[in-house]
Structure formats: C-alpha cells, structure tokens
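First the structure, in the form of structure tokens, and then the observations on it.
Here the complex is missing a single protein chain, while all its other protein chains stay put.
Presenting subunit A:
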Amino acid sequence: MHGDRSTLAGLIEACREAIAANAEHLCALDRAIGDGDHGTNMKRGCEAVYAERDELDALPLARALERIGMTLVMTVGGAAGPLYGTLLIEMGRRMEGGRACDMLVHALPAAVDAVARRGRSQAGEKTLLDVLYAVQSEVLKQEPPARIAAAAGMAARGTIAMKAMRGRAAFLGDRSIGHMDPGACSCALLTDTICRYIGETQFA
C-alpha cells in the first residue's frame, strides 16, 4: 500500500498527515473543554519531527523514539508535549535489541506508567492515559494491529462519558461530561495510524 515507505520516515509522514487532516477537529474538541490549541500544538510537533525524519530513520529505533520524544517536548507545548514526549523517551530508553514488537511489549507498560506519573493521573480521569492503558492491554495480549487500533478508538469514545479530573477540562467539572477528551482523541488517531502502517507495510 505504502510501497517503498516501509520505514520510520514513512511512519512519521503518515502520522503527520493524520494529525494535519484532523488538527481542526482536535482544536474543536479542545475548545469545548480546554484552551482550543491541541490540534495546532500537535501539528507543530509533528511538523518538527517530520523535518528530522531522514536523520531519525538512520538511527536505531530506540534512539529514534527517544529523539522524537525530545522533539515533541520542545515543540508541542501545552501538557501534551511532556506527556507524549515522556511516553516516547521512556520507550526508547527501555528498548533493547530484538524485534520491534518484542521490545514494545517490554517497554510500553513502563513508559505508560511514566506518563501517568508525569500527569499525576490515572485511568478514568478523561485523559490520553485512558487510551494508552487500552493500547497497552492489547499489546500485552499480542493482539493484531487492527484490534489494537479498535481498542484505542473505543477507549477514546469512552472518555466522552467521563468527568475530567486533570488538566484545564477539570475546571469545568460536570460540564466536561459529554465531550471526547482531545488528548485521548489524538492518541487514538495516532495509534490507528501506526497500526494501519504496521499492518500495511510490516514495518515492525
């Protein structure tokens, strides 16, 4: 499907396209319960990573993830930058040799824990963690990419009924109920993009 794009650079490009195509939607979700900039922030971060895609492609996967995380930290801003950044930096630091999917099983739980600590949050608080825990659970069961993506989407939709406990949405209290969390939405979107890419190209 992606032809000769079965590379990290191709995956980065796919993520950048997905975020760009949905940036306005992410901003609209964020306007409802936050400060309305999640789409533009994520877009800025993805553009910065995209600009480094050739250098990233030349690195071992673990080092590339760490560097992508650092780039996101420095460019996304908001709370999303440190959260996504922490996820990737910690994954990179915990990955050692072997096949990418084996490394993922090893590295993901610890990285998700690090995100929870960074955000001082837990499951059920209407954040991107709700999606990450769903992804983690499917990854540990070694489910195929399509199942992982479906679980991520369902988890993001699950945040609609939740009351926000963290971030600016928490200021709204009960009024945050009925809106999808923008961070959960971008996380599910990126998961879907990555899973599709892996499914189509055997990247991992």
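One rule holds in what follows: a residue touches a chain if its C-beta (ideal position, glycine included) is under 8 Å from a C-beta of that chain, and two chains touch if they have at least 3 such contacts; residues count from 1.
In the analysis below, contacts and distances are computed from a predicted model.
This complex has a chain not shown, and the name its UniProt record holds, of "Sigma-70 family RNA polymerase sigma factor", "phosphoenolpyruvate--glycerone phosphotransferase", "Solute-binding protein" or "ABC transporter permease", is "phosphoenolpyruvate--glycerone phosphotransferase".
Touch with the chain omitted from the figure is made, among A:33, A:73, A:135 or A:156, by A:73.
Among the residues A:83, A:155 or A:198, only A:83 touches the chain that is left out of the figure. Contact with the undisplayed chain is limited, among A:22, A:41, A:186 or A:201, to A:41. As for the chain not pictured, it touches subunit A at residues 35, 37, 40-41, 44, 73-75, 77-83, 85-86, 118-119, 166-168.
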